[in-house]
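Input: a single structure, listed below in structure tokens.
The complex is shown incomplete by one protein chain, all other protein chains being positioned as in the whole.
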Amino acid sequence: MQHHALNPDTTKLLSSVSVATLSTRLFARGLRNTFLHGLSPLSTHASNLVGEAFTLRYIPAREDIDVLAAFADYDHPQRAAVEQAPPGSVLVMDCRGMDRSAASGEILMTRLQRRGVVGMVSDGSVRDAGPISQMGFPVYAKSRSAMINLSLHHAVDFNIPIGCAGVPVYPGDILVGDMDGVVCIPRKFADDVAAEAFEMEQVEDFILERVRGGAPLRGNYPPDESTMQLYNESHAPAASTR
Amino acid sequence: MQHHALNPDTTKLLSSVSVATLSTRLFARGLRNTFLHGLSPLSTHASNLVGEAFTLRYIPAREDIDVLAAFADYDHPQRAAVEQAPPGSVLVMDCRGMDRSAASGEILMTRLQRRGVVGMVSDGSVRDAGPISQMGFPVYAKSRSAMINLSLHHAVDFNIPIGCAGVPVYPGDILVGDMDGVVCIPRKFADDVAAEAFEMEQVEDFILERVRGGAPLRGNYPPDESTMQLYNESHAPAASTR
Amino acid sequence: MQHHALNPDTTKLLSSVSVATLSTRLFARGLRNTFLHGLSPLSTHASNLVGEAFTLRYIPAREDIDVLAAFADYDHPQRAAVEQAPPGSVLVMDCRGMDRSAASGEILMTRLQRRGVVGMVSDGSVRDAGPISQMGFPVYAKSRSAMINLSLHHAVDFNIPIGCAGVPVYPGDILVGDMDGVVCIPRKFADDVAAEAFEMEQVEDFILERVRGGAPLRGNYPPDESTMQLYNESHAPAASTR
Amino acid sequence: MQHHALNPDTTKLLSSVSVATLSTRLFARGLRNTFLHGLSPLSTHASNLVGEAFTLRYIPAREDIDVLAAFADYDHPQRAAVEQAPPGSVLVMDCRGMDRSAASGEILMTRLQRRGVVGMVSDGSVRDAGPISQMGFPVYAKSRSAMINLSLHHAVDFNIPIGCAGVPVYPGDILVGDMDGVVCIPRKFADDVAAEAFEMEQVEDFILERVRGGAPLRGNYPPDESTMQLYNESHAPAASTR
Amino acid sequence: MQHHALNPDTTKLLSSVSVATLSTRLFARGLRNTFLHGLSPLSTHASNLVGEAFTLRYIPAREDIDVLAAFADYDHPQRAAVEQAPPGSVLVMDCRGMDRSAASGEILMTRLQRRGVVGMVSDGSVRDAGPISQMGFPVYAKSRSAMINLSLHHAVDFNIPIGCAGVPVYPGDILVGDMDGVVCIPRKFADDVAAEAFEMEQVEDFILERVRGGAPLRGNYPPDESTMQLYNESHAPAASTR
Partner (left out) sequence: MQHHALNPDTTKLLSSVSVATLSTRLFARGLRNTFLHGLSPLSTHASNLVGEAFTLRYIPAREDIDVLAAFADYDHPQRAAVEQAPPGSVLVMDCRGMDRSAASGEILMTRLQRRGVVGMVSDGSVRDAGPISQMGFPVYAKSRSAMINLSLHHAVDFNIPIGCAGVPVYPGDILVGDMDGVVCIPRKFADDVAAEAFEMEQVEDFILERVRGGAPLRGNYPPDESTMQLYNESHAPAASTR
């Protein structure tokens, strides 16, 4: 499936809103299973990870196939995926939640970063966690494990629909990550969800300020009509510049 | 990948030996992860399930895609897989070990049986477990669950390498099932493993008889040279008829 | 919350259809989490378990409170629940999925049966599994465990909304159980779901007969217009007597 | 630690009471963790499994040590344990709850049975489950798995304290098994617990009869003074013959 | 159940001792299950979290009830609990250990903090983990998750006994949290446990100093009579000022 490039405005909006808010906008559409539960960022990063999913699928390893010599083939699907994931994409690895062996390590992450890929997400584990956390390259994984991927995983194909952390990820879907973790936004909802989330966060910042000032939840969270009127008055000029 | 039809002699041998013995022969080749752990047969069957793997892959469902109307498309991959799995094959479903919704139910099992497919194996669950257990059609699954597959699973492609219960299954691999569960024999090892397993069981039956008669493990299990000589004497004629 | 007695026709319909079909009818309404995953019946029973939920909630035990002497109080909530669950109801126990100690045993099951309660459902375990499986009283549980409930559970209140096996159960909801397990039908949907499920099973039995006869899925499952016409013709008279 | 032989009267009493009742008597002593949770019997047996624990400890396997050739050594700890467990004992295997490979199979079970060992208990799995279930030899395990123990387990020592299914088992402790599963009675409590359990079951049978006849829990379960008086009257003669 | 306000001296003592020491004092009373296993603090805080439990109970969500509009009711139990938890209390949420959706987020935490509630403890997850970790408000949770609570949880009642992380929590119990996690001290033991723990830590600090200086465990840990004499001599004056 080919997609038009993601609207740069959408990318900018998605960079500035929380994964929590995005999840709520998807929930409002009846999508309850969009958050990749159980993954943690290896390092903090100032703004969100935002990019299009480029997927890689692993199946369990077999001892006679998945030997060190397998990597002598530079067209090995894991290596091919790293070389083909386009700039601006996020490489998403389906490890079936198995994390006793690492899905990948420092050299591949370095290559991805050098090629303009913006991050990596896996429901398995990563090795070289120390150096990777210092690279300025957003990586989300289930855990850390030193063991080489060949001992548990066999890369089989890429750029196809996968599951990751129990969530469906289709190529071209938009992944957004912050300190809470990663949400997968189905491509067709990306523009609308980004706009709604930005608007919703404006309102929530306004509410938060009021709650900090002592306002009760009643009337404020969610905002009733009079609170919304106050919000609209205070945000009227701002709205025109967005 | 195309395969020659499985040698009928191999099928016959595999029908008569235990999954335990087959696993040991694979272990002897360094393959430690060939048993599909955690699956149970829905019913007892007199001889082993034996057939070539025809695979089906699910990813997690998405609420806006996986609705009842999805089945109005008769080319839906789940339905297509059921119609295309060849006679003599075993349909193997990769459910990522998720069993809160059923992978399939009675009507599809009936269609498989009618088409000459010899069994179904899934690391998810099945619904209509009562009627299915009476069909004379071997089904192995992780559990029973009534909820429709669309609530958790999205069939995406078939006849590709998959993982099932943590084991790699390539199309054309040979699945064998008995009361212990199911083993996946990589296609290229099938003939040799079948022959070795049959031979090994002859020996083990001989040992078992001796142990029942009071023989100690020492010298008998594993058999030392003199026990093997006794075995060879008693089995010399039998060997020629195999 | 008080409920009118369940319509006897609804009870009859629910007794005759499968939990799988009922789950599908709930799924059609957007309810994906109504099947109490992971519970097994202790014994087979000819027709479905059908009854209204009467709930009991446990919290974890505390060693200084939950001692054998606690049962000297005949108003202990566990005992009170057993005595107050009305005839025709199903006692549903919220054990938080903890099954290292039994939720209850033979004497309480006997009292429930004697009082006209129609079954028991728990996401914990039961003790005295042997005798209970011979009582003709439907019991669904996660597992068997001999240890007394006081070592893990503290009964705290009853006839309130609970969770059981990850599913919300409100007093008065309708529980239906067969070999697949138990579904919880929200009270307000019971009549409609029962009627729809009965109708749907009539159609599915018709389809099943055709599939057994060699019909392909295409055109039959789900039934297209012409198959439905055949069904309607063959069922026209039957429909009038229902 | 050496033990005097178990009192034959104690053995007889333990054969006739339920594991549930025994657990309650241990609970009354403050022992909450004596039931080996999660193990199932491979077959039904008329009376309880009762025997002294003879233990065997496994650690995880290592690929260069745990090869088929390891069994060429007839003093391999697993084989030695099978040959040394005394008649009347129960072989208890500590598999650390790991069940992806079988702890043992038919030939070893046959040898144990032939030597007068009365049963086997493991928190791992067994292979050859079909034939073993027909042997008339009580086996309790977590699951069934065909893979040979060498792929996951390394037998290291025996007749030492172990954990099994989360419960401490010291050599000489008394294991009792029925359909609910297995309880481990610390040796020093065996006589008293057996006597108390027998007495308690007499009372419970009396209560059960009354509950079947329509008696409420109040006054009967637990029995108040007047119920106990009725019990004592009805059991006075019986008591003298026990 | 109404409680007298917690003795301010007790609060002060509990602020200064470790959760480990408190757990040991409860263990000494036979209470083995008082530590809320598996919860982590979102941020470090200089002194312990100490407060009385105010509880909130969730059951699983139902798709037709738990929609965004549910929050339009300002008396929704989750919101009511946030507004009613008294100053000095800790809001404890029973999420049944389910953490795929967040139990709550930044705005509610802000309101709690503003109202004088001293912390929040949940066996589910929280969203907005980044901002919450900067608030100076102690929050303990099982994990981080962005998804809104409505997708998994339904708030049903509050200020009742609950289970949290497998531990019973009664309203008014005292929760204490440090870097190890959170312990629940049954209200009636709070004063005594606080005093004992303070005393015990004085002794342990003394032992620690000796061990740092090279003293062996023998005679020192636990302290024998002569070590206690040394301790008493060195602490005699200090004791009078406590």
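Structural remarks
Labels for the chains are A, B, C, D and E, by order of writing; each one numbers its residues from 1.
Throughout what follows, a residue touches a chain if its C-beta (ideal position, glycine included) is under 8 Å from a C-beta of that chain, and two chains touch if they have at least 3 such contacts.
Owing to the predicted nature of the structure, the values given are computational and were not obtained by experimental measurement.
Taking the complete complex into account, the chain left out of view touches A, D, E. Here the missing chain is touched by one residue of A:Arg127, A:His154 or A:Arg210, and it is A:Arg127.
Of the candidate positions D:Val167, D:Ala194 or D:Leu208, contact with the hidden chain is made by D:Val167.
In the full complex, the hidden chain is touched by chain A at residues 68, 71-72, 74, 79, 82-83, 99-102, 105-108, 110-111, 114, 127-130, 133, 143-148, 150-152. One chain is missing from the display, and on chain D it is touched by residues 29-33, 59-64, 96-98, 154, 156-157, 160-163, 166-168, 186. Against the chain not displayed here, chain E makes contact via residues 18-20, 22-24, 27-28, 32, 34-35, 37-38, 40, 178-181, 183, 204, 207-208, 211-212, 214, 216-219, 221-222.
In this section, only the chains that are shown with their structure count from here on.
Shared contact partners of chain B and chain C, listed by label: D.
Distance from the chain B centre to the chain E centre is 50 Å, each centre being the mean of its Cα atoms. Centre-to-centre spacing of chain B and chain D amounts to 32 Å, using the average Cα coordinate of each chain. Residues of chain D found to touch two or more other chains are absent. If the chains shown are joined wherever they touch, the resulting network has some other arrangement, not a path, ring, star or complete graph.
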